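Left out: one protein chain. Kept in place: all the others.
Per-chain residue numbering starts at 1, and chain names A, B and C are given in the order in which the chains are listed.
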C-alpha cells in the first residue's frame, strides 16, 4: 500500500484525493494547502485524512511514499524537486514545469535517484485516446497528414501561464502519445484581452519532418465549450469529440485518391473516397483512476510511466517555443533537443 | 432589363445563370465555356439561351450589358479587364484576382470607366451575415476581442490557388463586412499533401491595431464539413454555424467581468458572466439572388456595390500576405496599403 | 419515351414535373391546375410545356401515356379512376385514396386493364430506406421488436385529411417496405387545435402477430422539425434520422442478453450488450428520380411497382383504422383484409 500526500487542494485536488482513495494499491494519507478552508473541506469530505498548511512537512513526512503536486504551474519545480530530493516518488500536474531547463532538471533528479516521476497527462489514460493510439499503431489511418485540435470554453483564467500552457497542453499530450513523430518547429500566435494577464486566446502550428502538420486552438473566452480533434490520414480520418457522451471517436473511411492526369503528367487527378463511418465501443473507466493505478504499478514494479518526466519535458519544450513565437507574432521557432 | 453574359459554366455557373434568370431586372442572355458538353447542359436546362466557346465573342457582343466571370481564379484578371475595356459592368467570382497588383488594376479600370465592378462575396448577402453586421453596428458585442472561423470539408482540390484563397476567402469577406477595422499583419501556416499542388490545409492569423485577433482554419481534406465562426466581445459573443438549418446565429450573453484585486492592484479579479442565449429569426432568402439584385440595382442607379472591387482588393492583399507567410512558416507579413 | 401529364401544380407538382423532365425515359408534356397563376409559373419554369385548367382534357388527351395525380387527397380517387378508364398508367401521390373501399376499387380497375398503378411512397426510393431494407432482409437486426417513428414540424395544415394521413403515411410506407409482417390492429389518439379542422397531432400504435409493436407520432404544430425512426431488434438496432445530412442511418450493435436466473427459473437475468456503431455510406441520388424511373420501367416492361396499388391500399386501411380509433379515444381497431 503506497501512502500518498497531495499538495494543493484546489480545483483538481479533490479528484486526485478521491482517486488515490479508490485505488486499491494506494491510500491518501495527507493533504497540504495554504488555505485553512480548503483543508477543512478536505477533512469534511475525507474523514481521517491528515492535513497541513506546510507542504515541506508533508514532503518530509516519513510515512509518505509519494507526493502529488497539484499547485499552480510556477510552483511545480520547487515542490517536485524537494519531494524527489526527499526520496519520494512524484506525480505532478501538467505541465511538468514552467521552463524546459527546470523540467529537464527534474527528469535528471528522478533518474539519478531511481524514483518514479509521472506527469498527469490525464487524457492519455482515457479509453478514447487509447483506442486512437491502437488504431494509429495498426496504421489504420495510412500516412498521417494532419492533427488539428480545438479546446475552448469560458474557462478559468490562469495568472501564471497562458492558455496554451493551460489547455493546449492536453492536446499536446494526446498528440505526443498517438503520433510516432516529434515536432521540429513551432509557429504560434495569441493575444491577451486583460491588461497584465497572459494570452487567453492562442493558436499553435507544429511542423514535423515531411508534410505532417499539427495545430491547436485554445481559448478561455469562448461562449461555448468545444474539445474536438481531427486526425487526417491517407486511408482514414478520425474525429475525436470529448464532449460526446457515447460517440467520442469516429473513424471515417474517407480521403482522396491520386492518379497522374493523362493529359499532364505533372498534374494530379484527385478523386474522392467516401465510405462507411465507424464508432468503436469504448469501455467506461475513469481516466484519472487509470493514471493513478499506473503510477502505483510503476512504483511497485520499477517501471517507467507512459507519461514520464521525458514526456512532460517534450511538452514543455513545445510550449516554450510557442511562447517565444507568440512574442514575435508567429515567427518559426525550432525545437532544439539538447 | 440588364442583359448578362456568363463566362464559365462549371460548378457555380448554373447557380449564377438561374439567379440572373429569376431576377426581375436581369436576363441571362449568353453562356461561354470551352467545354461543349457544359454548353449543351446549359441549353438543356435553360432553353433559348445563347452559347459560345469563345469568351471574347461574349465580351464583345453588343447585346450584353454585363459580364459574369465564373472561371478559375488565374483567369479572372484577363477576362474582367477585357470586359471592362469593352464597356461592360463586371460581376467576378471570389477572389477578385490572383494578385493584389492585378486586383488594383481592375479597380482603377472600373473607376476610370464608371462601370460597376462587383465581387461575388456571396456570404455578405446572407440573412445571417446581415444580422451579424446589424448586431455589431449596434455595438451589441461591446469591444470585439476575436474572430475565429473554421471552414473545412472533403472538398474539391483547386490546382491554381491554395485552400485559403479558395475557402478562407469566404471568411475574410464576412470579416471585412462585419468588423470596422482592417488587419495590419498576417501570420499563416499550411501544407500540401499532394506533390506539386497548392496547400490543402491552411491556418491564418490576422493582427489588428489593439488586441483584436482573427484566425481562419481552412481544409480541403477533412472527414466532416464544418462552417463555424465565433466572434467574441466584451459584452456578448456570437456563434455563426452555417450548417445549422434554423439556428444559424446564436447570441450569447456571456463573458468576463474585471475588477482590480483588492490585494494587488496590478492583478485583476476575473469573474464570469453567463446569461441567456438568443437565436434571432432570419428571413429565408437566397444569398446569391440578393447579390444579383444588388448588382442590378448598382448598375441601374450608379451605386457602389457593398462588395466592390476595393473590398475584393482588400481580401486579395490578405491572401497574398498569407501565402508569403506560409512560405516562411509563419513569419509576420505586414499589410501595406499603397 | 413516355409522355406524362401532371394534374396539380401546387407544393409537390414542380418537383414531379422536374423529375419527369430529367428522367431519360419520360417527358413532361402537360400540366393541369385550376389556378391560372400556377399554370403561368409552370410555363415560366418549363418553357414549351402545355397547360390546361381542365384535368379531364389532360386525361383524355391522346398524346398522354401516363397521368400523375398530385391534388388534394379527396380528389385522388376520381382523377385516378378517370385516368385508368381512359387507358392511362397512373402515378398517384400518397395516400392512394381517402377510403380503403375506393383504394381497392382503383387496384381492381388497374388490374382489369393491365395498367400500371403506382403510389408515390417516395421514401421507399431513398438510398437510406433501401439500405435499411437490405439490412433487415439479411436479418442483421435479429428478431424485430419495435418500429418507432416521429415526424413533426411546423407544417402546412391540410383541410381534408388529418396529420396521420398527411405525415404518418410516410412512416407507414417505410414500415410496409422494410418489415415482412403486416399490422393486425391499430390504436390511435389525436386532437385538433383548430375548430372544424382535422387532427393536427396524432399518435398511432400498430400491433402485429407476436410481440412486434409499431408507433408513429405526427404533428403539424411542433416548434422543431424531426424525422426520426428507431427500429429495435434482438441483435442490432437502427436509428434513421432523415434530417442528418451525412449520417442518416446508424446501426447499433446493442441489445440485451437473456439467461434464466439460477435462483428462479421463471425470472430472467437480463444483461446488456453495447458494441460498436456503424454508419453505412449511402449513394447520393434523388428519391423522386428513382421513383419516376421505376414507374417508367414498370410501364416499359409491364412490371408491378414496388409501391403498387396494393401497397397504397394497405396503408389506407391502416389510416382508416387509425381515424376510427381516434374517434373512440384509442380503442383497438382490427385490420380486416377482405
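Note that in this section contacts are C-beta pairs under 8 Å (C-beta built on N, C-alpha and C of every residue); 3 or more make two chains touch, one makes a residue touch a chain.
Here the structure is a predicted model, which is why all the values come from computation and not from measurement.
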{"item": "Touching the absent chain when the full complex is considered, from C:21, C:111 or C:221", "value": "C:221"}
{"item": "Listed residues C:101, C:243 or C:256, member touching the removed chain", "value": "C:256"}
{"item": "Candidate in contact with the missing chain, chosen from C:139, C:211, C:245 or C:285", "value": "C:211"}
{"item": "Missing-chain contacts mapped onto subunit C", "value": "145-146, 148, 150, 152, 154, 157, 159, 185, 187-197, 201, 203, 205, 207, 211-213, 215, 217, 219, 221-224, 230, 232, 234, 237-239, 250, 252, 254-256, 258, 266-268, 270, 272, 274, 325, 328-332"}
{"item": "Touch residues of subunit B, complete complex, unshown partner", "value": "247, 253, 274-281"}
{"item": "Contact set of subunit A toward the excluded chain (per top definition)", "value": "47-48, 224-225, 243, 245-246"}
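Please note the rule applied: only the chains that are shown with their structure count from here on.
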{"item": "Most distant chain from subunit B, judged by the mean position of its C-alpha atoms", "value": "C"}
{"item": "Whole-Å gap separating subunit A and subunit B, where each centre is the average of the chain's CA atoms", "value": "38"}
{"item": "Mean-CA-position distance for subunit C and subunit A (Å)", "value": "52"}
{"item": "Length of the line joining the C-alpha centres of subunit B and subunit C, rounded to whole Å", "value": "42"}
{"item": "Interface hub residues of subunit C, defined as touching at least two other chains", "value": "none"}
